[in-house]
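Shown here: the complex without one of its protein chains, the others still in place.
Per-chain numbering from 1; labels A, B and C assigned in written order.
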Amino acid sequence: MPASGTFGYGEEFAELYDLRWLGALVTKATTGGPRLGNGTPRVAETPSGMLNAIGLENPGVEAVVREVLPAARRHGVPIIVNVAGSTEEEYVAVVRALAASPDVAAIELNVSCPNVKAGGMEFGTDARTLFRLTEKVKAESRVPVIVKLSPNVTDIVALARAAEAGGADGLSLINTVVGLSIDVGRRRPLLWNTTGGLSGPAIRPIALRMVYAVYPHVAIPIIGVGGIETVDDVLAFILAGAELVQVGTANFRDPYVLPRLAAALPERLRALGVRHIHDLLGAAHPPAVRGEKAERRAAR
Amino acid sequence: MPASGTFGYGEEFAELYDLRWLGALVTKATTGGPRLGNGTPRVAETPSGMLNAIGLENPGVEAVVREVLPAARRHGVPIIVNVAGSTEEEYVAVVRALAASPDVAAIELNVSCPNVKAGGMEFGTDARTLFRLTEKVKAESRVPVIVKLSPNVTDIVALARAAEAGGADGLSLINTVVGLSIDVGRRRPLLWNTTGGLSGPAIRPIALRMVYAVYPHVAIPIIGVGGIETVDDVLAFILAGAELVQVGTANFRDPYVLPRLAAALPERLRALGVRHIHDLLGAAHPPAVRGEKAERRAAR
Amino acid sequence: MRTGAARIVGRRAIGRSIVELALAVPPAFPEPRPGQFVHVRVPGDALVLRRPLSVADWDERERVLRLIFRVVGEGTARLAALPVGAAVDAFLPPSTGFPLSAVRAGETALLVGGGLGVAPLIFLARALHARGVRVKARIGFACAEDVFGLRRLRAVADVELYTDDGSAGAKGRVTDGLGPEAAFHAAFVCGPVPMLRAFQRMFRGDGRPIYAALEARMACGAGACRACVVPVAEGSALRHRRVCRDGPVFALASLHVAGVPEDGSPDGGRGWADGGGFV
Partner (left out) sequence: MRTGAARIVGRRAIGRSIVELALAVPPAFPEPRPGQFVHVRVPGDALVLRRPLSVADWDERERVLRLIFRVVGEGTARLAALPVGAAVDAFLPPSTGFPLSAVRAGETALLVGGGLGVAPLIFLARALHARGVRVKARIGFACAEDVFGLRRLRAVADVELYTDDGSAGAKGRVTDGLGPEAAFHAAFVCGPVPMLRAFQRMFRGDGRPIYAALEARMACGAGACRACVVPVAEGSALRHRRVCRDGPVFALASLHVAGVPEDGSPDGGRGWADGGGFV
């Protein structure tokens, strides 16, 4: 499935290919009121990656429920709405508003957007705050809640556990890594917002590490995201413990990357002698870890 | 100057060019006793970067003081010894042993090596621990102590301040970012040590962000390190607030990168119309920040 | 398929680091319109973003598309280094382009372009001329060496050439001597920020349709990521419009320029949105 923020509401990519190929469509972040977002430039290229500081531009949850989601529904693919906010109240209000929509298959709680001044990031860096937020949001939601974690933390496992304890139905790992690009000629940060979120292949080892680190410690499914471009990247995330994956930045270099990956997967599995992709889930962990994980999942 | 761990003790590069070109020579990490380090593979390539998990292999401080440093002295360049340990006692013992050597120009405290199981990393992720460690080490050292921080933290500024409060004479920013690479064919982590430290151009935006974030909050000099390959990369770090820079991974792609950078710098400054490189120090910050910084430095 | 392996069938160096590439596009590639751009994948595995380049001309019989660009960084340098015969993955987003219907047969269109901003005007001039529109073009460059498109423009338009140093055409800027009294039914402008700003000031309140083509740093180029927005006035409201999809051509009067610094864009070819300080 596409990663939030790189695929809009599917509209534009639906012109290129049939979205029913996709496992789900993840929308860009939705906030309480409409937001204009940051000034420009909002993106910068970096080695094997990019920075973005869009700043949560979106029409606000009301317009999303009224206009955007009903339009997106016709793509025939389950819609996961990415939710962001500056305060706990905003998150809760957005989720409550979404509960009224028949078009939402799941909520992805973006507690990790580094590009907004107030809040946003903080929810994803403190375990206690995250636990509370997840609990409140769960109480309001009619659909599964996936918590999307920030990599900009000392201890990702603590945050993953907090989200699970708060009732999360899944985890997305990872959002972007805070980075900076300098315009040497103009002697100033290249992005209007100064810093931005690093994504793309450059962060793939970081994302893999976090999926691998969290896998033994939670029972809920993990969605791997960060720098995926090829079928082997997908498999690396599965081997590290992700049940699903999202593709973000790669959509920019190749707008057809998602159907291409879906098409290439079966052949690659055959070449590797893998009968079912599930056989690879978490298979890069030592047997003892896999055993404990099975118990943890069974106990849930 | 070269970054620790990528340049050995200078021996090998001294065969390629005159090391007096360099500002200083930073050794690989020195610990109390000799260490064999990790098993192999110890390195893996990633997009625009690499992972390493050498595991602090070194002959131990005694041999370093007795044999290695006297030999390295003949390169005619100040030697900064990178120091690591598993316990506070080990750090202190190493620094004490180094105090006996006439060949040490400064100490770089590696509180951020992610590749050792016990300790190492922890010292670089908790502000209180880091403060104490810095204080103890300072008390033992006859030479300036530079603290090299880990990027694997939620709040780099808090750690920078802790090091400064503990008496650090400078900060190196950043060490490697923890990452993982999976060998899809063999269904296991590629590195013997499972995870490794990500370095190279991929992490440059992260390093720049951390230098930029720390600059307003400390008075001591910052040494920028992370993904530097070109003269413009050097200037970006200076603009972000680094007084000096280190080059690590780039030595692998081009063993002559350091003299090449030194040679190319003056021309690039001329082309940019910069009279002295000092005019660029921190120049990417808003004027208000630069003003405050000047006061902070004057007050020191 | 809006994207596909185009093939380089021509390659020409123009002046100082400006290159013209002719790309033969595959059958499924849609027909470009003047003012549209292609989002080009560049060789170089560390470069994750495509590069937007205006369609400078289009030969519908040969299905050959021309790009004219300046080498400013890694991406354009790599594109410029490709040999004839090489494949280039070009994506044509469904952007709006120049509204040809703003001017009718027999009427006069004024085309004003500076530097690389002249590129899309070549295609536009030929398209307008083909519809029977009288085309007047004012084009400006830094110096004689940088001049391109002159012959092709002269074939379909009445051209005034300017250079900053007077080494070709008149010494001066394309906006010199231009004012509300200029005779045209519609104008189309493409160039660096200071030029666009001068134009906007000059024709403030002028009722005639004036369109400007903008640049912006892009990621998707397809309308999905909102990297490339510019603030556009719609009635009394200010809305963000995507240069890649709602543009790159906008009504000049609707563009909100308040936040753009008067000293303009120090690095030449840079566009509006790159001026910073919006919102």
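What to note about this one:
Just so it is clear, contacts are C-beta pairs under 8 Å (C-beta built on N, C-alpha and C of every residue); 3 or more make two chains touch, one makes a residue touch a chain.
All values reported here derive from a predicted model rather than from experimental measurement.
Contact with the chain that does not appear here is found for just one residue of B:Asn38, B:Asn110, B:Thr134 or B:Thr176, B:Asn38.
For the chain left out of this panel, the touching residue among B:Gly32, B:Gly49, B:Pro151 or B:Gly241 is B:Gly49. Among C:Ala24, C:Ala46 or C:Ala251, only C:Ala46 touches the chain that is left out of the view. Taking the complete complex into account, residues 44-47 of chain C touch the chain not shown. Think of the hidden chain as still there; on chain A it touches residues 47-48, 201. Not every partner is drawn; the one left out touches chain B at residues 5-8, 11-13, 15-16, 28, 36-45, 47-50, 52, 54, 57, 185-186, 192, 200-201, 249-256.
The definition used in the following text is that only the chains that are shown with their structure count from here on.
Chain centres here are means of the Cα atoms, and by that rule the chain farthest away from chain B is C.
Think of the whole protein's Cα atoms as having one middle point; the chain whose own Cα middle lies nearest to it is A. If you average the Cα atoms of chain A and of chain B, the two centres end up 32 Å apart.
Contact with two or more other chains is made by residues 47-48, 201 of chain B. Residues of chain C in contact with at least two other chains: 45-46.
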